[in-house]
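Comments concern the structure below.
Excluded from the complex is one protein chain; the other protein chains are retained at their positions.
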Amino acid sequence: MSAVSFAERRAALGFCLHCWLSLLLLAVLVWGSFAYLSLDLARLFTAESGRGMLQFAMRFFPPDISAEFLRKIAKGTLETLAISAVGTLLAAGAGLLLALPAAGRMGGVLKGLTRFLLNALRSVPELVWAALMVLAAGLGPFAGTLALALHTSGVLGRLFAESLENAPPEPARALAESGAAPALAFVYGTLPVITPQLVSYSLYRWEMNIRMATVLGFVGAGGLGQMLYYELSLLHEPQASSVIIAMLALVVLVDAASAWVRRRQMRPAG
Amino acid sequence: MGFELDRVGLVHANGQAQGQRALRAVSIVAARGERLAIIGPSGAGKTTLLRILATSIRPTEGRVSVLGAHPWQLGAGELRRLRSRIGFIHQAPPIPPRQRAITAVIAGRLGQWPWWKSALSLLYPADIAGPRDQLARLDLADRLFDRCDRLSGGQLQRVGVARVLYQRPDLLLADEPVSAMDPALADLAVSQLHSEAQSRGVTLVASLHAVDIALRWFPRVIGLKAGEIVFDLPPAQVSDSVLRDLYASETALPSQDSEPFHPHVEHAQEAAGAARASVAPPRVI
Partner (left out) sequence: MPPALQPPLRDPDALRRTGWALGALLVLWPLLLIAEFNPADLFDARNLAVMGGFLGQFLPPNLSGDFLALVLKATIETLAMATAGIALAMLLAVPLGLALTHSLSVSRIGPGPDQGLGEFLRVLARFALLILRGVPELVWALLLVRAFGLGPAAGVLAIALTYGGMLGKVYSEILESGDTRPARVLLESGGGRLMAFFYGLLPGAGQELASYTIYRWECAVRASVIMGFVGAGGLGQLMDQSMKMLNGGEVSTILIVFLLLVLLADAISVFLRRLLA
């Protein structure tokens, strides 16, 4: 039996300097993160802290399911849904208006400007918009609605602009060449082509916004989040746990509904 | 008051055909009410010629006068008014798939109606009898309220014809208007274009792949090859040898019922349009 050569050993190791170095770098980054935050995981998982956690968790049980409180939760849920729906609707309208210049239909200068505006709207998180809107419109669901509308118009505006750019130009061009005004050529020739796409983008964002609307209340922008924040700050843990269960149910239901809709769309039309 | 082309030429300025010559020194004079067929092999420049007449592309050489106006000297508003008097039937009807047939036909009058009437028609058609009558001429009245993506290629092409008939233009241009129809329907559609031209004194120019239809219906036939006019004759004088010269590179004379080759789409751009419009296979025989 011949000896195993160095090259063979190296090959057997699956040696790839670049892979091992990347893994090492990752490990260092993760370790560095923990070190920077001075997180001591071991301390978190001692028996004592476990007992503390358990005690903390037990305070949330049993949840408050008195009829009176459930009514409040229903109201909060409805408010959350309303914030997300109205916010998304406003955003779809504003997004379409902004998408027209952003798709380059009104000249290069406007295109650059609106693209910048859309990016700015999109990059500021919903929660930050909510904190700003609470200053501008006062506490309550209207601030949350505006916050979602602002962030989502940035997202939808960009998606809509892409749809517009990819839409076939022929129908609208044919109408313009038979003397139709540009706006009419757009609504008769381009809008019907892209409408299904616009609707599906908006529904998808609505789904995400329902999730988001549950937490906007932490900065005072209405909905279930505001209830949770309020109850927790009064140390009403049973009530808080009811609100959390409602949030969980809402998110899971929306997830299931959207999966169901998507499965239906995937089915071949027949 | 038909149109006049005076030594018109076109060299593509951009796109993938950049620098290629599409038309050379084309001169045609047509009076009001005249009916012309343009025939020729694929890539001869038929569509380009029609699009110059439609004022949708500007020739690089020569002079164009359409319906008594010089389109490239008009202001935007006047050009739009001129264009609303020109009807163009596209080979692949540029109609959004989800639009209803009636809305697609109504869109023919967008250049003539006040804007509020057009806008309201998206919600409830301001005119139902008109589009219905135009579709009835093409034997399609029963599909008036159907969505266009439920129509076959030939039916969609008839909706496109009905739209332009509904527009009531003074100059009617048709680019392979019957390429997706079976022979009987093709004959019906061309006959309707003719009665429209005759009853209202409309100037009609149609590019046709089917030579038999051109010879049967049109008093004047123009042969176009490699961007140049080869002949401009009454049908009686278009002999077999003339046609053989015109289609020298192709094997058999194309006709509507014995189509020897697929309707070649002459421009890559159109091919893309046809594909996107998701029309059923162009030929339904």
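When the chains are written out, they are named A and B in that same order, and each has its own residue count from 1.
Everything below uses one rule, namely that a residue touches a chain if its C-beta (ideal position, glycine included) is under 8 Å from a C-beta of that chain, and two chains touch if they have at least 3 such contacts.
None of the values given here were measured: they were computed from a predicted structure.
A.B. asks: Going by the contact rule already stated, which one of A:82, A:97, A:181 or A:203 would touch the omitted chain in the full complex?
C.D. replies: The single option touching the absent chain is A:82.
A.B. asks: Among A:107, A:125, A:182 or A:196, single out the residue that touches the unshown chain.
C.D. replies: The single option touching the absent chain is A:125.
A.B. asks: Out of A:111, A:173 or A:211, point to the residue that touches the absent chain in the complete complex.
C.D. replies: Final answer for the missing-chain contact: A:211.
A.B. asks: Could you please point out the chain B residues that touch the chain left off the display?
C.D. replies: 100, 102, 123-125, 128-129, 132, 136, 141-142, 144-145
A.B. asks: Could I get the residues of chain A that touch the absent chain, sorted low to high?
C.D. replies: Listed in rising order, the touching residues are 29-30, 32-34, 36-37, 39, 44, 52-53, 56, 78-79, 81-83, 85-87, 89, 120, 123-125, 127-128, 131-132, 135-138, 140-142, 144-146, 211, 214-215, 218-219, 222, 225, 228-229, 232, 244, 247-248, 251-252, 255.
Following the convention adopted for this analysis, only the chains that are shown with their structure count from here on.
A.B. asks: Would you mind pulling out the distance in Å between where the CA atoms of chain A average out and where those of chain B do?
C.D. replies: So the centroids are 49 Å from each other.
A.B. asks: Would you tell me which residues of chain A are touching chain B in their complex?
C.D. replies: Those in contact with chain B are residues 168, 170-171, 173-181, 183-185, 187-190, 192-193, 195-196.
A.B. asks: For the complex, which residues does chain B have touching chain A?
C.D. replies: Within the complex, chain B touches chain A at residues 54-56, 80-88, 90, 92, 94-99, 103, 107-108, 110-112, 115, 118-119, 122, 164, 167, 169, 272-273, 276-277.
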